[in-house]
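Written out below as structure tokens is the structure these notes cover.
What follows is subunit A.
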Amino acid sequence: MTNHWIDIRNADVILIMGSNAAENHPISFKWVTEAKQRGATLLSVDPRFTRTSAKADIFAPLRSGSDIPFIGGMINYILQNNLQHNDYVRLYTNGPFLVNKDFKMPGELDGIFSGYDAQKRKYDKKAWAYQKGGDGVILQDPTMQDPYCVFQLLKKHYSRYDPDTVSAITGTPKDLLEKVYQAYGATGKPDKVATIMYAMGWTQHTVGTQNIRAMAIVQLLLGNIGRAGGGVNALRGESNVQGSTDHCLLFHILPGYLKTPKASQPTLKAYNDKYTPKTSEPLSANWWGNYPKYSVSLLKAHYGENGTRENDFGYSWLPKLDDGQNASWLMIFHEMLQGKFKGFFAWGQNPTCSGSNAGKVRRALAKLDWMVNVNLFDNETGSFWRGPGVNSADIKTEVFFLPCCASMEKEGSITNSGRWAQWRYKAQEPSGQSMPDSEIINDLFYRVKSLYENEGGTYPDPVVKLDWNYGPKDADGKVTQVDTHMIAKEINGYFLEDKEVKGKLYRKGTLVPSFAFLQTDGSTSSGNWLYCNSYTEKGNMMARRSQEDPTGVGLYPEWSWCWPVNRRIIYNRASVDEFGKPWDPARPVIQWNGTKWVGDVPDGGWPPLKNPDGTANPKSKKAFIMKPVGVAHIFGPGRNDGPFPEHYEPLECPIQENPLSKAHRINPTAKLFYEEGKTPEDIFYSCDIRYPFVATTYRLTEHWQTGVLTRHQPWLLEMMPQVFVEMSKELAADLGIKNGEKVKVTSGRGELWAIATVTSRFKPFKVMGSTVHQVGLPWCFGWQFPVDGSGGDSANLLTPTIGDANTMIPETKAFMVNVEKI
Partner candidate 1 sequence: MSKAVLIDLTRCIGCRGCQIACKEWNERKARRTSFHGDYTNPTALNSDCYTHIRFHEQEKNGVPVWSFVKNQCLHCKEPACVSVCPVTALKKTEAGPVVYRYDRCIGCRYCMVACPFHIPKYEWESALPWVQKCSFCSERIKDGMIPACIKVCPTGTMFYEEYDKVVAEAKNRLNRSPAKYVKHIYGLEEAGGTSWMYISGVPFEDLGFKMNIPVAPLPDLTWEYVSHVLPLFGITFVAGLGAWVITRRHANMNKEG
Partner candidate 2 sequence: MNDTKEIKMMTPFTMVLLLAMALGFVVAIYRLVNGLGAATNLNDDFPWGLWIGFDLLGGVAMAAGGFIIAGTVYLLNWKKYKPIVRPAVLTAFLGYLMAVISLFFDLGQPHRIWHPAFMWQYHSVMWIVAMHVMFYTTTLAVEFSPMVFERLKMHGLLKFINGIMMGVVLFGVMLSVLHQSSLGALYLIVAEKLSPLWYNSLIPYFFLVSAVAMGLNMVSLESIISSKAFKHKPHMDILQGLARGSIITLGLYLIMKVIYLLQGPGFAAIFNGSMEANLYLLEVGGGVVVPLVLLLGTNVKQGVNGLLTVNILVVAGVLLNRMNIAVFGLYGYGKSMGGSYFPSVMEFLLTLAIVALGIFLFKVAAKYLALFPEAEMQT
């Protein structure tokens, strides 16, 4: 989230699209309800009518996988009707930037942008460069009239997304499109603001990243980013998933969104040079210019005294990716099935139910020598070897189970969607032999370390050189009990030697007050620069619980702590005009009082762009400090699949060809897994009469994820006892299916039974002139519990192995199935 949960109450228009907030983030509706009470309009766009839709002022259905046409149509509508916030676009986006004259777009190249290499399924992004002056500064047209400026390109690109085309692709009736566009577009006025609440309905597509980019463009056009009640808000999932990405759960990043080094970057310098952006833009803060301070401080946190200037602070001990290597989640199981893995830690996950193409995952685990399941309970993953259709005698995988304790049995922080790191306390002692995950890791570390020390190994240093100061140590120097406060402090970072910064002396061993104090010389450590300031000499900022709200817009700055540096709304420098006056004085996030910013923690303390007399202030910086160009990207030259979002169909879709481009039905840059004859489990079916219905999967309020935590909970099971498949009355009539009856759902990859739910909340779509039916299933069930199998199995037996072109998140939100009576 650029903003935070409470801030939703400030919105005038709330679009919930690609998420089902009422069901999956019920508490968000505290604030949605408050906004509505104030008179806000709630829009719900979803393939089906959900509990969110039930509260919406306008509900518009769309076929799964057609969000870019829907939003593209909105962009077109805004531009055609001149609803954009022109000053905002000019000041804070790359709208006025001029792009290379030979840059071509899908309208001209039948579905692709310039620079596409069909062999590699990749773009050469150089083709998307800006026009630059001799000084390297990007050329601009502040009037945004130049045909090569981003604004005009945008207009041209989305002119193809006219209402008729959009409606024909999405299946959304034109009048509803118009209603949504009109309501949302109305917030282009400076004193109006709209927010978007999205989640997996947008991300879990081969075009997931571009779905969100499309919306970001809308928000930028309307001037809604950085504002109270605005922003682009991902409603994140697992309670601490924000924290886990911040701290590098994914393969391509290190803590604080630093990049995972590659084998082709052998030295720290090569690495830092590669990832430290440079800019010629005069007013750009280019915050990532500080990259080396963060990477060195991270290395110091990892290796402590072992990391020295001479050995690049231990850079060589960091694991490296091969160039072009994709080590994403889908790849792990893909390669596991090919026998490329010996062992696997299933740590706090249940991939045999949560993993797309779960049948493939289940078969892949059988190829392992060993697997360790670290969990609160046994689950379908730990017990995969005795699952349905599995002959245990055939499974050689040795499975170990390490019981760990639940969140309320341990102390620590979790970071919510609003980027608030909140400290929480242990509520009760762990039960049985279970241990906190951190203790398990601690134990594991010392055992692996002693193996390396005693028996040697290929490359012991990355392990034996680790600095490990997470609690009191015994005579052998082993941490006897993990102290999460020490972890939190290491994440914040210390001064490792006496150091004078900005005229003030900081003693060795004191906590670094904020990331502005981090150094490249190894005199500071920080386990995650973004969290530097979370645990300082003033105490554990995450444990703060003050309910003061000095601004009145609900920032609650002393309740817990928020990254970065407790900034509650990021890009807040875009919430004001050039003079530092809030676009909407009624909902100020920050404002310039003549000498400094008041309100939220600003994105840097530089003065506004203009002096009171209207002259430019050269000391100012542009609002989007994380972008080397200083402004937000309407034109996004960094993404793999193009600088503007373009519609491609899901891997499996109901139409023969992409109405917008004959040559490219699916995302031309998405990685394909299917290889003729080699990977039958990755086979896919588009426009195939055997799988005629569009399907999607989703969550239910009553269950958590794969249901391991909730299916054992009788009260929850009582409410949602069995897997079901929702469908329209029309489809049910066609198939002769009655409400409440057991039916079979099949895809190219698997099948499961489900209880038919025949409902007017699903409606057939008119897509390209023909009727397309959509069905949907929750994916929270699994064969293991209820033990009698009455719950059914995971809907992921149906979903395909394919991911987003940028993030590789699996496309579990749009695929094709058949539904039959049994």
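Please note the rule applied: a contact is a pair of C-beta atoms (placed from the backbone, for glycine too) under 8 Å apart; a residue touches a chain by one contact, two chains touch by 3 or more; residues count from 1.
Inclusion criterion for the candidates: all candidates are chains of the complex that A comes from, given by their letters.
The model shown is predicted, which means the values in this text are computed figures rather than measured ones.
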| item | value |
| --- | --- |
| Numbered candidate touching subunit A, per complex, among 1 or 2 | 1 |
| Residue ranges of subunit A in contact with candidate 1 within the complex | 22-23, 26-27, 29-30, 33, 49, 51-55, 59, 701-702, 714-724, 739-741, 755-761, 790 |
